[in-house]
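In this view, the complex is presented without one of its protein chains, the others remaining in place.
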């Protein structure tokens, strides 16, 4: 047929050469598709939007509801009918979702195209995790769920619970992010919160306390240890290797919340090591933060293919195709080269902004906390800013020394200067979630008093009782994937202005 | 500003009247939006695609990532960055999902536009349920989840479980649909399957057996009764009113799977009655089947506003905005008039196809089962078709009488004639799900032997032992929302041809 | 390659059948394209938008600027570069226009896809003219120009002038439409205006006056006779057959302005006859009015293939591809069946509205002029409406009898009631175009006094001197292609209201 068409086109133009050359694009697209299907990896070079659209249309036309003619009729209760043409367009005709009668990974006969994309996307994701730095053994398989991270973690916890119906406890080193914690409750399990410890400026995992708890609750009652990698400084990634070793020793499952850790070599290295040296059952990452797609998907990965099969079977029913399509388009649109570039740019930006803050700290009384184990987020101590501000105000308004306790002080000032995402963390807020209480919420620890002397201007000796001291306030920023180079300068300038207005003369 | 612009435009055209008239569309759109926000109901008349796009763009421009300038920078770990412009386009720039740090119903400060659409869509959905026939009391509130029905039911079960942590049992009148059943297991609960009974041609709820089970398990151990409305004939909707009364009496929760029941006056009537006369906690409906959007959303509704608040709080974290946007567009695109028209057309199509089948049954030995309590799906007995076919084949191939046991016989023939969705149900298949065994899967009952004499050509007397009889095979069709008028004729013709090829001379 | 891809897809799904069925759409598209290229006619059935988009992308990818890679570089002064992605999108990547270095019909090597579409569209248009009712001999060939009708007529006149450089005169039966007349002046030729005659209610061609003029100017000085088909009643199509016979006899070219006549069987019949019995060089039709595309294209057709070749060669340079693409999409989108349906619906609407006006004329003193030779436009005499109105006002405001001379009286009233396109024609306006003066502009004749007695309520005898009478005012409406069925009722109601307000009690 193709030859016949080419002949007709050549006759129409009176020139076969023009046609031959012209059809190279079509031929090239098929070659590219063939390579993609053969390798099932991120393409080396990114696909153009036109090429992606071509492939999407090619695959979309395989679904029943897009079939070539009105000859196809549907007598089921779900036939992929779409009312609005706007909706139809934005989904390129994909209507059936993924999965089949109660199994998200099963092929849907009415939707071969959707099914192909889902299978292929999972392969590309596994490859992308390796490209980002995970070991091959750690990233044995992965499965994309069209649910955000919290709900997906909840599902993973349920998958573990199904295997050990009598174990109720989830040991969880504290990380002050609501949905992570709520995921345990949603799964109907009992959280056991491990208070963190401070080492240098960093807040990190209290391994001995975990061991104590395992003994206290008895290993057979502990469903899993649920650790976290990506987090806001001065919290640093949990000690995954040590935890994984414990899990292996005590036969306890290990779930890792790697929310936005795909962009961090450090997080992926820890996971790779943990998989190699101990036990890891699932690690979960959000798609929006690591791949720059709209919120709505999470990747469950595992060093164990059977674990992935199990979680796939647990999910009851079909699911939205939309987050899958977003990932498919985005991965093709990045290609291996583009993804690596994005990851490297992030590191550069992170290092640059660190440098800038150090520069600012020479002018204003801020201090960058030394949290080298966290390579995404930074914390800038505001202690001396607060002190100076209080002193300044005291002279004018005697008795106003408590003014600095007003939470959320620098953050909102930045927010009003069109900087979103910078969080100022002031002690004082206690949050209650379903009966569980978190002192100084957002700090990840009841009292944050870093040991680093130069940060605190030598005013504190390490022998004093930390519990009597007030926690140190700081502001948090993150340099995440997709951060703009130009933003660094803007941040520097606006942050300086904010500091000037607070502590300037 | 608007006046200034109009003046400039008038000067450019040398004609203020043209401009005045031209700007009516813009003004009219604002009026329409105002009405929508005031009433928070389905608009009487549908909005055009252009008007919808205008509103979407208006609201999308409120989200931070779409802000008017590069002045806005982001220093958080999640700033709504989108890599692919194709992805950005298909989401109209909406990137933040819905919800905020662990609460799906909370307003997201970075995404005022998304938040507005989510809130508004939930209001429109509640109204649409009433428009479809639910009583005002039954449809007090509703919440759209960007997860398909199975997973959403699982979440509802978890919400109930949180309130009664010690009750483990879910009493479930059998309905042979995998994800419904799996939802119980995913939630970590214990299903108690109630075998149905046959009344006339219909398969329906065994109320007395439910009562027995409650007593047997003790009410305090029963988390809920989990009933179903929409189902394939000869299964009919569960006896909701009776169940609701039991739930009220024994203080047991009541969850209703109303998967595609919004399109059925009968299903909605039952729910309204059950809410009025007994206890209903949640009823769940899929968005794709009832509103013709792509798979991926489910509506949780309740006669109790607090129950909706509770389920909203349980969901851990953010979620995909995509299914919300689909619903928002679709509801505006339908309007009240359009939705009612769609619902009425379905009833007409259902009645017409019933008539056609009756006509066919005068020519071929099929028989339409009398399942008047099911107004979406029909079942056509193939018993005599099979008998005739066996006889015909026996004369040619003695000893082949078991041929009809080959499952999936008429259905696939229709499938190959481009009719999807028609399921032929032959006895014989036993399905195992996580240790639970379902005899004659797809039949919703271990043995299906309808009592209706004329269907069975008087060969069966009602006094015989039903367990010694073989179940009757039949083919199922559904006339669901969005069914095409022209499809009736196509179905009639192709079904006749299939029958002719099987039992013709 | 295709087989390899299918194999890979089958392996991915673990099911070759799904893939085989799924790829039918792709195969079907190629078959359809093959048929289109083989027949070069309107497809019997319309193509879906998705199929059209597939073909456009297929062909667009053949143009150099859309080539598969960045390997292609351009070192010319015109390389199809497009700055704005919005612009690129709306042209599907087509950037090169049509034609090559001074020849609009020549194939552009850098743009094989564009060239194919242009050639194919011209073939489809020729076929569509035949489908609409032109004889095969009349529609021998046609060429689409991306210029509107006026400019295209000007170009045709220049083509004729090039063949007869000494003939300057263009004999033109008056038709009061500016651009038609201006086309003569733009071409640098001298118009000779032939005043029309009234027969019954119709304004029509004065053949004997044309003969006189030919003799007066001498045939060798007359470049062509330039007639018109589609026009506003009471003007009717020119007597093409008689004119064509004269042209043949005197060896004068014949150009026909068939602006929106493709939708009229009557106009096409006249052209077919004129081509058969006399001389026709070119007939020109607008694309927007006959095919419902945006303004911007005109079709030059001829019974003589050489004439089409000549006009193609005359056009200097390239031209916009946009109007070509619009026609290509639209013709595929209509198909033969759809185009015929559209044509037939128009006739039905025309007949219905005639009926409605007759009904209204029983209530209000209007009268439908009898212009049976015009099957697109209608004229409704307002003479008695005006008289009645004057009488009514005279009683209140003595001396105001001239009020009815205010031009544009009923038309604007309809306009303000959201009816566009209805023109009220009142005598009195004289228009000057480049020194040529048209008395009672819009009437197509200096004095319009129809002879039809019943129209004028027997107040006028046919023997009176028509020049002393005042022209009769009327309102014009047209029932053109794409008119909506529902509009008839709206028009009836609003027109009645306008009349009621003017002459009601």
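Just so it is clear, A, B and C label the chains in written order, and each chain counts residues from 1 on its own.
We adopt the following convention: a residue touches a chain if its C-beta (ideal position, glycine included) is under 8 Å from a C-beta of that chain, and two chains touch if they have at least 3 such contacts.
This structure is a prediction, so every number in the text was calculated from the model and none was measured.
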item	value
Omitted chain - touching chains that are shown	B, C
Among B:34, B:163, B:212 or B:493, the residue in touch with the chain that has been omitted	B:34
Residue ranges of subunit B at the interface with the undisplayed chain	1-2, 4-5, 8-9, 12-15, 18-19, 21-31, 33-34, 37-38, 50-51, 53-54, 57-58, 61-63, 66-69, 93, 107, 109, 112-113, 115-116, 119-120
Footprint left on subunit C by the chain that the document does not show	49, 52-53, 64, 67, 70-87, 90-92, 94-98, 101-103, 110, 146-151, 153-155, 158, 161-162, 165, 177-183, 185-188, 230, 232, 260, 288-289, 291-297, 314-323, 326, 329-330, 333-334, 342, 376-377, 414, 418-423, 477-484, 486-487, 490-491
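Just so it is clear, only the chains that are shown with their structure count from here on.
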item	value
From subunit C, the most remote chain by mean C-alpha position	A
Rounded Å distance between subunit A and subunit B, as computed from the means of their C-alpha atoms	32
Between subunit C and subunit A, distance of the C-alpha-averaged centres to the nearest whole Å	60
Subunit B and subunit C, separation of their C-alpha mean positions in angstrom	51
Interface hub residues of subunit C, defined as touching at least two other chains	none
